[in-house]
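Below is one structure. I have some questions about it.
Apart from one protein chain that is not included, each protein chain of the complex appears where it belongs.
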Amino acid sequence: MTTAAVPLARSFRVERGTTTSRITALVGLALLVMFATLPAWGSGGTMKLLVEVFTLLAMAQMWNLLAGYAGLVSIGQQAFVGVGAYGLYLFMDLGDLSPVPAIAAMAVGATVIALLTSLFAFRLRGGYFAIGTWVIAEVFRLVVSQVGALGAGTGVTIQSLVAMAPPDRLALTYWLAIGVGFGSIVVAALVVRSRLGLALRAVRDSEVSAASLGVGVTATKRMVYVIASVGCAIAGAVYYLQLLRIQPTAAFGVDWTVVMIFIVVIGGLGRIEGPIVGAIVFFALQEVLADYGSAYLVALGLVTIAIVLLAPRGLWGLIVARRPMALFAVERRLAFTRAADPDPMEAS
Amino acid sequence: MTLLAVERVSSFYGDFQALFDVSISVDEGETIAIIGANGAGKSTLLRLIAGLLPTRGGEIRYDGQVVNRLPTHERVREGISLVPEGRRVFPSLSVDENLMIGAYRRRSGRWDLASVRALFPILADRGRRSAAVLSGGEQQALAIGRALMANPRLLLLDEVSLGLAPIVIAQLYAALPRIREGGTSVLLVEQNIDQALSAADRAYCLLEGRISLSGRPAGLSRAEVTRAYFGF
Partner (left out) sequence: MEWLNAIVQGLLLGGLYAMLATGLSLVFGVMRLVNLAHGDLGLLAAFVALVIVGTTGIGPFASLLIVVPLMMGLGYVLQRVILNRTMEGGVLSSVLVTFGLAVVLQNGLLTIFTADSRGLDVGSLETASLQITDRLIVGWLPLITLGTAVVILVALQLMLDRTQLGRALRAASDDGEAARIVGIDNRHLFGLAMAIALGTVAIGGVFLGIRTTFAPADGPALLIFAYEAVIIGGLGSLWGTLVGGIILGVSQTVGGQINPAYQILAGHLVFLAILLLRPEGLFPRPGVRQA
């Protein structure tokens, strides 16, 4: 056997941005401006719909972070929608705060609740984790249904907003919704491209290997769980800022998760672009089919099953299979900075 | 007549190629040994023949028929039984139950509970104990017995001697003649060269996924075997 001289390491940079991602960022910025100015030229009905779209998109992004990246398939994120809703009520009506500080305060509370919840949830794995999160959401619902100050079984209405003029309320809610919607995409991208995201993917590929490299597996998962849950709570709060009427069965209902799952699955699990595509499809379907009530949900369920079995990477996955691309700069590349060193591995 | 003809098969684990155009054959009644170092692809080849791994390219012909696509459980019905690497006895089942489940897809033949117990008396002693509490050698005997219960025409033995003391290995190999007497052809995979070559009619050597040597043990010199085994 022969040995060749091993070259010194070439200098390099770690790059993330690609042309596509920079274009996406510009397009995103343009869209943001367009949506932000909508109150000036769009209708109230459109704004109301968009509040729904952006808050559900945010919830879906958070669910995707949890299931698609951390491998934690939760059927109980509705617990945090309810936390967002009731937290909003608590801090606005009972705490006398205005919407944004109230949401901020709620977020702090939600963080604590998420940490405590994870103590129980993380003792379960796989399908049992899924049902466990559902049980926890049910516990939240049952407990809240007993608390008189929170309206018990009949629920509450956020009174302090009733006083505000409807157009102003709608505009405020709308801008918050845009913030939450775009924010969720940014947060998801930031998490995935951070060290946390790298750790997540290592854990998703192989927990044992990741642990042997020093990745704190449980801590990693817990951090993502908290981020995703608090994000979900904030989105829930904004949704109820528009709805105003909070009822425990609806606020903690599993239908939230049904929608989150549908949006993520049909759009594409494990990619940030996925929920965006999924949200567009979902709302398009809703426009067409909402009148059919329960039959509409049957259709959602069937489509979800079909996609998981036949096209597991969702619509975005089908698009990317034809034409590989990534809209968001989350991958790392090595960019070598010294020009053409002769490669000793190639025959000279 | 040729019972098993493996022709130019390749196998991959993801992107990693474990076997490169490997061809071997087993005639009815023969005992064939495949030797090779760790990672040479011996177990991969057996698993391929048993139907646990897909082939990419090439053919596996058993009793004249191409069986590439036949699922494992149907290969058992056709008479191919694998004694897997690591024994893989069922810990929730007792020794007797392990043997009984071996007859799940039973074919007619001389092997049943009584004859297998006669072959490996230790299994009769330990009949009702859980398979999990057996020693390595006992588990290996059980795994072989379990495979015999299906009355295979072709018995695949994967690394029978792994992790066992020499005296135990000798006892297990002492059972081979009785198995052969019944008409069963044997394809065995071993890292232990001496044991393998002394039991076999013909041998192949695998090196990094390719056949590096083949022939009758008597006709293979020590030097040839070492070269084929280690690659130099």
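The chains carry the letters A and B, assigned in the order they are written, with residues numbered from 1 in each.
Keep in mind that, in the parts below, contacts are C-beta pairs under 8 Å (C-beta built on N, C-alpha and C of every residue); 3 or more make two chains touch, one makes a residue touch a chain.
In this text, all values refer to a predicted model and were calculated from it rather than measured experimentally.
Only one residue from A:Val258, A:Leu289, A:Ala311 or A:Ala326 touches the chain missing from this view: A:Val258. Taking the complete complex into account, B:Ala50 is the one of B:Ala50, B:Val67 or B:Val116 that touches the chain left out.
Note on the undisplayed chain: of the listed residues A:Leu119, A:Ala165 or A:Val208, the one touching it is A:Leu119.
In the complete assembly, the contact with the undisplayed chain comes from A:Val308, out of A:Leu150, A:Ala202, A:Val308 or A:Ala326. Chain B residues in contact with the hidden partner, per the touch definition given at the top, are 50-52, 71-73, 76-77, 81-82, 84, 88-93, 97, 100-102, 104-105, 146-147, 150.
Although one chain is not shown, part of chain A still touches it, namely residues 67, 71, 73, 75, 119-120, 123-132, 134-136, 138-139, 142-143, 146, 254, 258, 261, 265, 269, 293-295, 297-298, 300-302, 304-305, 308-309, 312.
Quick note on the criterion: only the chains that are shown with their structure count from here on.
Distance between chain A and chain B, defined via averaged C-alpha coordinates, is recorded as 51 Å.
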